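Before any comments, here is the structure.
Heads up, one of the protein chains got dropped from this complex, but the rest are sitting where they should.
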Amino acid sequence: MQRIGVFVCHCGSNIAATVDVKKVVEVIAAEPGVVHAEDYQYMCSEAGQEKIAIAVKEKKLTGIVVCSCSPRMHEATFRKAAERAGINPYMVEIANIREHVSWIHKDITEATEKAVILARAAVAKVNLNTPLTPGESRVTKRALVIGGGIAGIQTALDIADAGYEVDIVEKTPSIGGRMSQIDKTFPTLDCSACILTPKMVEAAAHEKITIYTYSEVEKVSGFVGDFTVDIRKKARYVDADKCTGCGACQEKCPSKKTPSEFNRALNTRTAIYTPFAQAIPNVPVIDTEACIKFKTGKCGLCQKICAAGAVDYTQKDEIVTEKYGAIVVATGFDTISLDKYDEYAYNQSPDVITSLELERVMNAAGPTHGHLERLSDGKAPKEIVFIQCVGSRCSDDRGKPYCSKICCMYTAKHAMLIRDKYPDVNVTVFYIDVRTPGKNFDEFYRRAVEQYGVNYVKGQVGKVIPQPNGKLLVQGSDLLDNKQILKEADMVVLATAIEPNKDVRKIATMLTASIDTNNFLTEAHAKLRPVESPTAGIFLSGVVQGPKDIPETVSQAGAAAVKVVGLLAKDKLLTNPCTAKADELLCNGCSSCANVCPYGAISYEDTLVNDHGIRETRRIAIVNSALCQGCGACTVACPSGAMDLQGFSNRQILSEVDAICR
Amino acid sequence: MSHGKNQAELVREISGTNPLKCMKCGKCSATCPAFNEMDIKPHQFVSYVVNNNVEELVKSESLWKCLSCFACVERCPRDVKPGKIIDAARQLVVRERGGNYLTADEIPELLDEEMPQQLLVSAYRRYKR
Amino acid sequence: MSVNNEFKPKIVAFCCNWCSYAGADLAGSSRLSYPADVKIIRVPCSCRVNPMFILRAFEKGADGVIICGCHPGDCHYSTGNYYARRRMTMLFSMLDYIGVEKGRTRVEWVSAAEGVKFSETMNDFVAKIRDLGENVRLGDLRCKN
Amino acid sequence: MYKIAKENLASLFALINETKELYLPVEVAGQTNFAAYTAEANVDLDTLKTVKSPKDVFFPQSENLYTCNKEDNKLKITPEKLVDAPFVVFGMKACDIKGIEVLDRVFLSDPVDSFYAARRANGIIVGLACHEPEESCFCKVFGVDCTEPAADVATWMIEGELYWKALTEKGEALTESVKALLTETCESKVEAEKSAVKAIVEKLPYSNLSLEGWNGNVLTEKFNDALWNELYKPCLACGTCTFVCPTCQCYDIKDYNTGNGVQRYRCWDSCMYSDFTMMAHGNNRNSQMQRFRQRFMHKLVYFPANNDGMYSCVGCGRCVDKCPASLNIVKVIKAFSEKGDK
Partner (left out) sequence: MQELITRAKELLANGTVARVLGWKIGDMPYNPEPAFFETVESLDKFVYNGFCGANLSKYMIEASKLEGKTLVCLKPCDSYSFNQLLTEHRVDRDKAYIIGVGCKGKLDIERIKKTGIKGVIAIGGAEMTDACDTLAIDTIYGEKSCSYNDGMLERCHVCKGKEHKIYDELIGESRDTCDKERFAEVERIEAMSPAEKFEFFKAELSKCIRCNACRNVCPACSCRKCVFDSTKFDSAQKANVDSFEEKMFHIIRAFHVAGRCTDCGECSRVCPQGIPLHLFNRKFIKDINEIYGEYVAGAEAGSRAPLVSFTTEDAEPSIVNERGSK
């Protein structure tokens, strides 16, 4: 039995005006376990807290009930007061007699009665409280960034600049990501490569950053502060230490028919290749699917030509195991498949392209060397139609229900660039809404219309029909004129919806990070914790969390870095002691609890138990208190009651129920 | 011709669509082969229902110009199905005239030599449920 | 006022710490009243509510039990209320099946911003329980005197 | 010897119930058990064996012992009132009456259980002879004569008439109080019925079960027998056998918090349960084999050792009928004798 002290606060007249505080003290003093009860004007004041300290000392209290305002207001205050007085902070319970009593009830008898009942419930609970101590876990001062696009690079740079080691894992042969494919950026129209490549170089050169390209995360275990990750370094068949990046191998390679991933398959590449000229590292990889040597055993030209002797056909995949304190997911996006959008004739005509493909067409390093031309016949287009919201804001299963956010702006950019460079080309944009929130965004769009004469049509395109003459007949509606428009275009550009990278679901599973139905990772709080995953130690950077443009991505990447740095700066983590705990004598090892745990905090171990003389090895649930956030989902999933939540135990809650219902 | 249930509600009920889902993209009108024949355009059907102005929709030319090709239904990104809405409006007229559907025996005598095959097909499509 | 013999139901409200308890606090600070018959038990999440707690409340004489949590999708622990939703649906269906009046149990999603909804919900729930009268089908007779 | 037509039994029950509580077999939702008589009760005298034995009329499944309340900061203890009015149990079978004799040995010997003693002192038992014994019956093995229930009043149901014969003073008094409904008759029909039923008993498959080797003196030998390790295996550790048994008398004492005080009550317990005789240090029988062995050793060895050779089994056969794993005392006894044969 505890020795409980009850402290009833007047809160000036906030409580005392509607609750007979003296009466509460009198009634509660007679409760079993209560050895001290008093009231005071303001319990949260220094003098009030002092009263608690004195009572703890004089009455040898082991538990404290404060009848006051909401625990959300002052629970922490009174816990600290208890700790200073020498008792465990978790031996404190609050009876909320202000927000839940005095402020909502007018009748004093009724309010007093309710205050007594709430106090009784708190007393009943404290009777079953046990001292709890926050756990500690160590922090490995190294971060992992998954994805080497602008989001990943920026996060890594910011973390590294703060003085912590960072590893970047990038799936493709080079870092750079989508931004490296983009020609110009809105709303300033500066060259994407010009602002990205210095960052890539900086990352590669940074002494705190290690880059694993052509690599994938294979396995993740552990928890916040102490993750262990296996990284698979895929065989490049080129020794990075020897390669000078001269490019001779690529020139000689006879296998030249593979569609270039970097150029969105608008042209081809060789079997041994670097995705683009500024690739980092500037070390080619061999695509074994395309390589004649790997397919037939004959060839070996690249090896012969390589003066550095870097080509090594015997290279094997390598697994690197590394420990991290925090993990940032920055896996980015891709455009959706247009296979279900037959009406836009994307698969029928090479002159119907996506906006990302247009970026490559417009880029000097792209398949047309930056000349705007039709991919079917190389002719310069005279009439270009842009179609917005292709697959975005779509409630059927062909597209995505969300707005892809970046399309309005890049379409304005494309339209403007074309009109600027080729004033004789007519540009028509079919739109549903033009969305331009952002600094200088709407001004940018208006310039496209006002200064560059881009023809914006409010309406959607119903179908694109390739004509025998090579033209594309675009049938759309102009809702403002209430007309149907038929337009012969030379080129159609689709603002295709973006979606998270296909691999993200696999990664989310490995990280036990929650993911929504659209495959975006869920943030811990939509407003207040937008760069953290609900899973402790996992952070989100870039489009993996939701559609974003470059400036937003960069700022979020920085924010994620700050969160990581904040975590790595700690030597030890204090963990919330109100975590779940399994009673090993009751546990069945059935996995029900692990199935409902949102944090992957529960694992199973074969444990030797001594059950009243019976010794046997049993599969027992083990809760990792560093991961557990204390929601209690597991406690209800557990049929035997083995799983219980410290601080909100089954017996504690039942005792509150009993106290209220008596 | 309004008794009991409000007509807009009837249209919603018969068509099984929710016009409020419309985001006014106009893809229905963009895709409609009978657009030029219509006085009220497919994308407008929705607002007539939303604004409870079914009476006018029922009186419109469009009611009988729609081919029920269902291109708008196929292409609508918001699952609003203007084709079903106009079909529902037609239903109101048919029901008002006392019938619900034609019976199979009635069809032959109604057949016109010059009636295009396409209309027959679309009629079947329209009335199959 | 204090002398009346009208039926005073016992009502237990389980509120999740992050949304509904905060919603109740907001109802308090906004002075939005609801009957004193409602007594709130704070739980970390609606998924912490074991059906056993609810039956225990009825056993010991409660006339109504209401569970409040974050709106689906807004759970502080991301998925807790989804589990709570299934569990409570099943439990309520079973209680209905054995002949307990449906109105005695309820789940309501109340966010931290919905002080008004909290108060309205409680007013409505208490009114419904008053209409239903005393809980005679679930209590333990030993607790009745 | 008296008799009463079956169709007049309702009046008889009503008459008894006017002055006394009456317990008799009542059918509820397809099952017949002893319950308090009410005008609406579906009385069922045809079912040979009620699911539970009627022992709970004298030793209820759960009964309150006392209640504690707090009054003005002082603890107030109110003992439960003892039964002080006569009541009648109608329709007990000979085996179940023998079961009461076993319970008497436990509860009426020093220290006397006052709750049980009060019920025994006030209870008037009207026995009903068996008419069609069933294959699971083996009362004969324990010397029970199912045609001659050793009650305060013995009755026989023969061709739609209940024959009534008082055997004790209590029985005489009860007979006196209902005499208006009875008519006097001779015993010849009863004698014929008895010999006919006895002939059937001889034919029952278990009637010749041998108890050889089971007595109070074989404790160590039987306790250590390896056979238990085999026999217990199908046992599910449920309490069906103990709860339907007319002689099982173990109980647990528990507290119930009513919110206004605490009720201390006792309820039947089963030696098959893992928490049976649980103590602070744990349980002294921690395997199901031990718990299983306990039940049969108690019935066939420990009890006779302490009660002049009396077994605490009366052969009612309820465990034979009801065990979910088809285990029972007969199989145990047979297993030991088969082993002896080898």
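Every chain is named by a letter (A, B, C and D) in the order it is written, and numbering of its residues begins at 1.
We take it that contacts are C-beta pairs under 8 Å (C-beta built on N, C-alpha and C of every residue); 3 or more make two chains touch, one makes a residue touch a chain.
As the structure is a computational prediction, the values presented were derived from the model and not from experiment.
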Displayed chains contacting the withheld chain: A, C, D
Which of D:Ile4, D:Val190 or D:Val244 contacts the chain that the document leaves out: D:Val244
Of D:Asn33, D:Ser177 or D:Asn286, the residue in touch with the unshown chain: D:Asn33
Given D:Ser62, D:Ser114, D:Thr183 or D:Asn217, the one touching the chain that is not displayed: D:Ser62
Which residue of A:Ser349, A:Gln460, A:Asn501 or A:Asn650 touches the chain not shown here: A:Asn650
Residue numbers in chain D that touch the chain omitted from display: 28-31, 33, 48, 51-52, 60-62, 132-136, 200, 203-205, 233-234, 236-240, 242-244, 252, 254, 256, 265, 267-270, 273-275, 320, 322, 324-327, 330-331, 334
Residue numbers in chain A that touch the chain omitted from display: 517, 583, 585-592, 595-596, 604, 611, 616, 619, 637, 639-641, 644, 650-651, 654-655
Contacts of chain C with the absent chain, listed as residue ranges: 51-52, 55-56, 58-59, 72-73, 79, 82-83, 85-102, 105-107, 137-142
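Keep in mind that, in the parts below, only the chains that are shown with their structure count from here on.
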Whole-Å gap separating chain B and chain C, where each centre is the average of the chain's CA atoms: 48
Centre distance in Å when chain A and chain C are each reduced to the mean of their C-alpha atoms: 34
Residues of chain D engaged with two or more neighbouring chains: 258-260
Of all residues in chain B, the ones touching two or more other chains: none
Residues of chain A touching chain D in the complex: 30, 612-614, 658, 661-662
Of all residues in chain C, those that touch chain A in their complex: 1-2, 10, 12, 17, 21-22, 24-25, 27-29, 31-34, 36, 39-45, 47-53, 56-57, 60-62, 76-80, 83, 87, 119, 143
Of chain B, residues touching chain A in the complex: 21, 23-32, 35-36, 41, 43-44, 71, 75-79
